[in-house]
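Notes follow the structure.
One protein chain omitted, others in place.
For clarity, chains are labelled A, B and C in written order, and residue numbers in each chain start from 1.
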Amino acid sequence: MALNSYLADRRQHPANQSRNAMIMTHVVCGYPSFEANWQALEVMQEFNVDLVELQFPFSEPSADGPLFVKANQQAIENGVHVQDCFDFMRKVTEHFDFKVVMMGYYNTVFKTGHRAFLEQLKDAGAHGFILPDLPVDEAQELHSIASELELSPIVLMTPTNSDERLAQLANAADGFIYAVARKGVTGSETQMNQEVAEFIQRCRHLTDLPLAIGFGVSSANDIDFIGQHADIAVIGTAALKAWEEQGAQGLRLFFTQLLDQIDQK
Amino acid sequence: MALNSYLADRRQHPANQSRNAMIMTHVVCGYPSFEANWQALEVMQEFNVDLVELQFPFSEPSADGPLFVKANQQAIENGVHVQDCFDFMRKVTEHFDFKVVMMGYYNTVFKTGHRAFLEQLKDAGAHGFILPDLPVDEAQELHSIASELELSPIVLMTPTNSDERLAQLANAADGFIYAVARKGVTGSETQMNQEVAEFIQRCRHLTDLPLAIGFGVSSANDIDFIGQHADIAVIGTAALKAWEEQGAQGLRLFFTQLLDQIDQK
Amino acid sequence: MDLFDFADGREGYYGDYGGTFLPEILHSTIEALKAEFRAAKEDPSFWQDFVELMQSYSGRPTPVTHLSNLSQILGGAQIYIKREDLNHTGSHKINNVMGQGLLVKRMGKDRVIAETGAGQHGYATATMAARFGFHSKIYMGALDVARQRPNVFWMENMGSEVIAVTDGQQTLKDAINECLRDWVTNMDTTHYVLGTACGPHPFPEMVSWFQSIIGKEARAQMIETAGGLPDRIFACVGGGSNAIGLFQGFMDDSEVQLVGCEAGGFGPGKGNHAARLAYKDASVGVAQGMKTYFLQNDDGNMLETHSVAAGLDYIGVNPILVHLWEQDRVRFEAVTDQEVTEALKISMRTEGVIPALESAHGFAQAIKEAEKMRPDERILINMSGRGDKDIFTIADALDDSHWKQFIQTKAEQYGAE
Partner (left out) sequence: MDLFDFADGREGYYGDYGGTFLPEILHSTIEALKAEFRAAKEDPSFWQDFVELMQSYSGRPTPVTHLSNLSQILGGAQIYIKREDLNHTGSHKINNVMGQGLLVKRMGKDRVIAETGAGQHGYATATMAARFGFHSKIYMGALDVARQRPNVFWMENMGSEVIAVTDGQQTLKDAINECLRDWVTNMDTTHYVLGTACGPHPFPEMVSWFQSIIGKEARAQMIETAGGLPDRIFACVGGGSNAIGLFQGFMDDSEVQLVGCEAGGFGPGKGNHAARLAYKDASVGVAQGMKTYFLQNDDGNMLETHSVAAGLDYIGVNPILVHLWEQDRVRFEAVTDQEVTEALKISMRTEGVIPALESAHGFAQAIKEAEKMRPDERILINMSGRGDKDIFTIADALDDSHWKQFIQTKAEQYGAE
């Protein structure tokens, strides 16, 4: 689908000549504000990120770590509604080069209605969606509407899964696979080590889709490690932390430290 | 014994020509002080009381009402010991005309030892003792020593007793009978009415000993009523209350109101 | 009727409700739990061990008590109560927790985590962990920690670490989220002891199974001591574990009315209460691992809830009960804080029993209905817990000035130290 071919093409993008991994970043809609989101996205664009997850805030973000929990909560308190997120997403997808996937919790989708939600998502220009609390076993109907609408349901693979389960997940997946490098929630650091490499290897055997490696990416070394074993590095908490500390300037500094060394290779 | 003949004689005392009841008053040893006790006794002597109960303070005065409870407690806090009470009693019996009986709780006697206690009591010049928490059923040994020492064990009769029990009490009694005019503890007022008269009548039938009527005597009318049916009016709480309010002067006033009218008849 | 015969439907679903909505990382953990639970459920010696443990440690069977005074005053049905308050730790929560403890031992894990709202489940879990020798961590909304300090005190003294959760509304649902976060990190060593018949499959089934001991006992006791089945049964519904526990005993007795009593708080209106089914303010959603009715807004974000009873103050509800409600097998009613206080007062004065504020919801609804019933009819209320634990809340509700004075004196004493 659209996302698959974008990613295939994007690998050839000039920015990715020296980078061995593509980059996906993360923004929580409406936190601290939509204006701030826009500025952050502009910085990300400067650094040629390839994909952005726009998280729709949910009151029970049980798979998120403390920083994102706070962001979700604050966004809701700011009065951010689902409709606002779609509106914002449309503006983003119309303006920026990177592609956008929706990230959030299943209840947001369920409450809006499967088809209604996905149609609005499509309409807003997204290419896929990540719902970490929706197991594939519960996702048949949603995925089939997605397929109809050419939206990629991004599936998570985790180190606790058996090969049998990984195969089942691969079957349901499209666009790319989000391989969770370790147990735990977002935002804690992961040791990019042999164990992670072996896990990626297990995933690799079972799917041809690009593999995005998430949870805890925060240094050039991490990206280098991911590049060696997989396709996409997911940068979430570390970027938000940088923003929290010094706003757009902090974020720019963060990406510089993270990527310049690689880009100048 | 000594007390019996004293009471028989005392009835003929000039002070008792116009009074139809003899008078027994009450002092708690060492409350508020032995000096105050002495002054109170002087007032009582002025008014020709016939008998005085000297109460030995006890920490658990369960048959006493609030005013005497406080007096017992305060006396103990003042450091009054059993020996002090005996010493005081000796001074009192040597100095005053009225006769003295010890009033207190059985543990004071028990702890000193039956014989030791009664010998000291005798030595201090008392004529008897009132122990409201010692039932006659438990008193055989003590009473037989008392009899040996010519001390009168004053027994209580109460309106709740059956005639059979009253007879048993009469059997154990000596000196006089303390007839409790009503249920309850010391210090609450009693209606001197037909019911009380009937109760006294019941006692009268069963003993030839003088009958002292206690609990709540506070007016000339009460004394008149007691005089009509019995022999001795016991004045306890009302007198202490008068003392508490205005000391010796208050006590004098109280006795004046109580007795002058009668004495002037 | 076997609620847990999934042969005709999807495993873990009760009608449209239930399911397992969890991050993929817990998939194998949940599968292992399901397998272990299934094995335990099929092993008669497991249930026997459970019953023996509950007898020797928690004093089961708990009796059924006839409230003859209250029945007479109301002039209607004969009221009986099932005395879960007499359990060790003071509520039915211990049934579930000891059962899960046995399961944890079977699984060879050595650490448990639990969420708690009122603190009763945390208290029970801390107790179980002490008894089984497990490490334990209890997550509790920071607001609840502040409100329910006595329970926190006991948990800590039994060796549990109590974590005050400062996210979200800082109450039960946030503690559940935090438990899930711990679990996705430590699933190898750790079992999540869910406290009510909610959450992802197999929890609703598992908790219901352990709590079914209530209904099993109660049915036999009613026949023996009251001379027959109750006409109506009342149980408060927070997550829905004590209710389903009792109801299961009477599921096949179609003449027995089952009544779930929810927290009506200040009355109808979003944010005023925690009634998911009795009022019309909730709708179907998916959160905290399950599909069921939630008090949520149009975006699917959860609403604030309110109840005088912390243990009923929850956004979601047992999916099995929702199914039974849709099938008209269980009736749902809501009871306001005000009605609860009145029910509590009359129970204390006429019978010398102090229901927990949660349980008092069942009492309040039963009292309303008993008056209109005949004296030869029978009512059974689940007294899910005792009210001692609620002294701070009840004293506030009754506005007891002596109590306040006492607390102020105590505070001065501490201040002077």
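We take it that a contact is a pair of C-beta atoms (placed from the backbone, for glycine too) under 8 Å apart; a residue touches a chain by one contact, two chains touch by 3 or more.
These numbers were taken from a predicted model, which means no experiment stands behind them.
Shown chains touched by the hidden one, complex as a whole: B, C. The chain not shown here is touched by just one of B:L169, B:C203 or B:V217, and that residue is B:L169. From the options B:V69, B:L149 or B:I262, the residue with contact to the chain not on display is B:V69. Contact between chain B and the unshown chain involves residues 57-63, 65-66, 69-70, 73, 76, 81-82, 105-108, 110-112, 132-135, 137-138, 155-162, 165, 169, 180, 183-185, 188.
Chain C meets the missing chain through residues 55-59, 62-66, 69, 83, 85-88, 90, 126-131, 133, 146, 149-150, 152-154, 156-159, 225, 345, 348-354, 388-389, 391-392, 394-395, 398, 400, 402-404, 406-412, 414-415, 417.
Note that in this section only the chains that are shown with their structure count from here on.
Taken as a graph of touching chains, this assembly has some other topology, since it is neither a line, a ring, a star nor fully connected.
With centres taken as mean Cα positions, chain C sits 38 Å from chain A.
Chain centres here are Cα averages; for chain B and chain C they lie 66 Å apart.
Computed from the mean C-alpha positions, the centre of chain A lies at a distance of 98 Å from the centre of chain B. Shared interface positions of chain A, i.e. residues touching 2 or more other chains, are not present. Within chain C, contacts with two or more other chains are made by no residue at all.
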